[in-house]
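A single protein chain has been removed from this complex, and every other one stays in its place.
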Amino acid sequence: MTERDHALNAAPAARRIPVAELFFRLRALLALLVLVAVFSALSPAFLSSGNLVILIKHVAINAILAVGMTFVILTGGIDLSVGSVAGLAGIVAGGLISVGLPLPVFGVAVYFQVWLVVLIAVLAGTAVGALNGVLITRFSVAPFIATLGTMYVARGAALLISNGATFPNLFGRPDLGNTGFPWLGAGRILMVPVPIWLMVILGAAGAFVAARTPFGRRIYAIGGNERAAQLSGVRVNRVKLAAYMISGCCASVVGLVLASQLVAAHPATGETFELNAIAAVVLGGTSLMGGRGSVGGSIAGAFVIGVLADGLVLLGVSQFWQIVIKGVVIVVAVLLDQMQKRFSWRETSA
Amino acid sequence: MSVQDTLLRAAAITKRYPGTTALDAVDFTLRRGSVHVLIGENGAGKSTLVRILAGVELPTSGHLEMDGHELRLASTRDADSHGIGIIYQELSLFPNLTVVENIFLGRELTRGRLLVDRSAQERLARELLQRLEQDIDIHAAVGTLPLGRQQIVEICRALARDVRVLLMDEPTSALSPGEIHVLFRVIRELKAAGVGIVYISHKLEELMEIGDEVTVLRDGRRVAAAELAAVDVNWIIENMTGRRWEPPPQQEVSGGAPALLRVAGLSVPGRVHDASFHVAAGEVVGIYGLMGAGRTELLEALAGVRPASAGEIRLDGQRLDRQPVWERIARGVALSPEDRQSAGLVPTFSLGENMTLASLARHSRRGCLSAAAERGSTLDLISKLHIKSTGPRQPITALSGGNQQKAVIAKCLLTSPRVLLMDEPSRGVDVGARSEIFEIARRLAAGGMAILFSSSDLHEVLTLADRVLVMAGGRITASFARRQFTEQALVAAASAKPGGLHDRT
Partner (left out) sequence: MARNFCLTLFACVLFTTACQQGSGGKKSIAVITPSHDNPFFKSEADAASARAAALGYSVTVNTHDDDAHKQDQLFDVAIAEGASAIILDNAGADASVAAVAKARAAGIPAFLIDREINANGVAAAQIVSNNYQGAVLGAQEFARLMGEKGAYAELLGRESDTNAQVRTRGYHEVLDKYPSLKLAAQQSANWSQTEAFQKMETMLQANPALKGVIAGNDTMALGAAAALKAAGRRDVIVVGFDGSPDVLAAIRAGDIRATVLQPAARIAVLAVDQAHRYLTTGSSGAPEKQSIDCELVTPQNVDQFGVFARK
């Protein structure tokens, strides 16, 4: 093991056989193509435009989470709080729309316009991300533990705000001027649902930032070798803080979309979402050790998971099998990742 | 030499990597009880050859023979079973494990096949360290040891096993003369026991002292081989480079320039005590000292990597001691660290990405990285520093050790430093490149850059520095101007017991 590891460190290939390399690099996309082929063969409804739009809309939820999660994982961290943050953001928005911001001193409640409500909810989610970042950088709490903590804190906060109940009927009231919230989940621009636009915009922005800006380069550097990054003048703490804030921000967007789709905010929304997001990121080829991967890959990973989930529902496969199949796909993806490493090692030494 | 003497033979070994031929039909013979020196410029293929001899990599073509029988090495386990041991150029230790655990990792001494025999391991580890005259806590985590000591542990790891062939890839790059001396004694003992040793180093004096035979590699080809007794340093350098060797021109001492960096009373708890000195613009100052003298800690404190407990650092009169690393880099203080693997390089990055990491702002246009700017400056430095590679996009881990070192220095140079701090800058760098690095640094210094570097290589310090600071026991024990320094004076100052000069440590 030792020797082999050493060999790995000493000699990854400069270039591999292009076909093999492409195969491994694009494994998420290939898996996606296979899935699409299988499902469209088995179900005529699969490739209908209506179904595709709905499918992509479902994927968008996980994909947006995965975009933020990618930044965190690239630094070598993890964010378990995204599901709870989504729930919290939804509840904050739901509360502000249906009961407003109560000011007990004056005995009144203030209602905000919807764009302000959305902004406040996103800020709340980003603040939880910032809390993660501060715990991890200033207090050196391990990311797993810190975000596990905030996962509970955010969930508890959502329950406290709503007193455990759902905020239903978030249509707003014309006399309060806060109508229009459902547009976020159900609206369309140029025939395409808003959540899909959000995924495209956040995904493109995320991919651009990661690949083309100094900030993105620093994210990768921290994951690759934190100490070397620090010695090179990377402000490690700041960059990590930003990564967790991005993740919190993406999570709150997801929370808003979900609440808007249901026109109701439920404090338990988003449970176990973090696992789906992490799975998408890993499927997309990002290493949990940090330093390697891409936003585009994570979105492809989210598509694989989403297509699989919807396709199996479309075919009427039982829940139990759905869970098993999803697990198998994730394990296979990670196996491929390992194979890729070993493969490249053989290539150089054979 | 007689056939019976031949222990290990490599015939027509070729090794191709995509884009490079690292070895081109190389023949190599190792005799029993002799030290065979391998030498060549950075990227010549030395490490590749020993990695093949150790079963780490398979040759593209060619074959190996041991004791006259064909030898097939599919893994390091095979090599191990044939009694071939290796000391890697880049340490292969696990920083979180202790010294004993590292020494015996993968071949633990066992009792009844299942239980690790701890006491036997500890006893043997102590014996090994004693043999190397090292006083290292065997229960310390390796990651907490300074680099030189880690290298000692790596050596112990190879010695813990009875070997017939020992491959040593730059075993002394982080050691100071005292340790090297002891190591040579051990090598002679092994020789006497009939062990064949392959020895790689860029320190020519060292090779002349310990070697019996020499093989010179250039661009993956064997260009010459000889008995060492029959050749001299100039012969080696000429064969390495393919050019006649001219000693680097002695630099004019720039006297009278104002102090650029001023350090007063700097202390790092337990490591550096009350260091005061200054470096003038355009000046090259060497810090000489033995292992554990506190050179690395001093440089790290200057760069802001290690907190100082007291003292003042001023750059051009401005206080620096409260500033974080990035701020110091922005003001013009850059450090090329001692351990390139753990502190210098991002292994997941390409050569180019590593080079620009410390100067990203400079390579951006309107908030986005500019590929053109990055390419421009990396290509420029790759050619100036002769970094042997297929280009900026080559993964950094596919570069030879010395070329990785050059990449780290290139990263510092790209920050346009006013004071360049280099901790053992020539670790693993070949003779030619060593003077080139300093020459380039000096040229860049024309604008007034100051250079402060540490080295445990006396020769290097003597030829390259305008002024030498000597450290011992965490204190600066002497400072010599160029005209004053002699080998004897430096060595004496380096081994001075600081207790004699100062009352307390």
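The chains carry the letters A and B, assigned in the order they are written, with residues numbered from 1 in each.
Here is the rule we go by: a contact is a pair of C-beta atoms (placed from the backbone, for glycine too) under 8 Å apart; a residue touches a chain by one contact, two chains touch by 3 or more.
All of these numbers come straight from a predicted model, not from anything done at the bench.
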Check: shown chains touched by the absent chain are A
Out of A:192, A:264 or A:325, the sole contact with the unshown chain comes from A:264
In the whole complex, of A:101, A:192, A:211 or A:314, the residue touching the missing chain would be A:314
Those residues of chain A that touch the unshown chain are 43, 45, 48, 50-51, 54-55, 57-58, 159, 163-166, 168-169, 185-186, 258, 261-264, 266-271, 310, 313-316, 318-320
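To be clear about the criterion, only the chains that are shown with their structure count from here on.
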Whole-Å distance, C-alpha centre of chain A to that of chain B, is 43
The chain B residues in contact with chain A across the complex are 17-20, 47, 51, 55-58, 75-77, 88, 90, 92, 94, 105-106, 303, 305, 324-326, 329-330, 335, 337, 342-349, 353, 357-358, 360-361, 363-364, 367-369, 390, 394-395, 397-398, 411, 415
Contacts from chain A onto chain B in the complex sit at residues 1-7, 9-16, 212-214, 217-218, 220-221, 223-225, 227-235, 291-292, 348-350
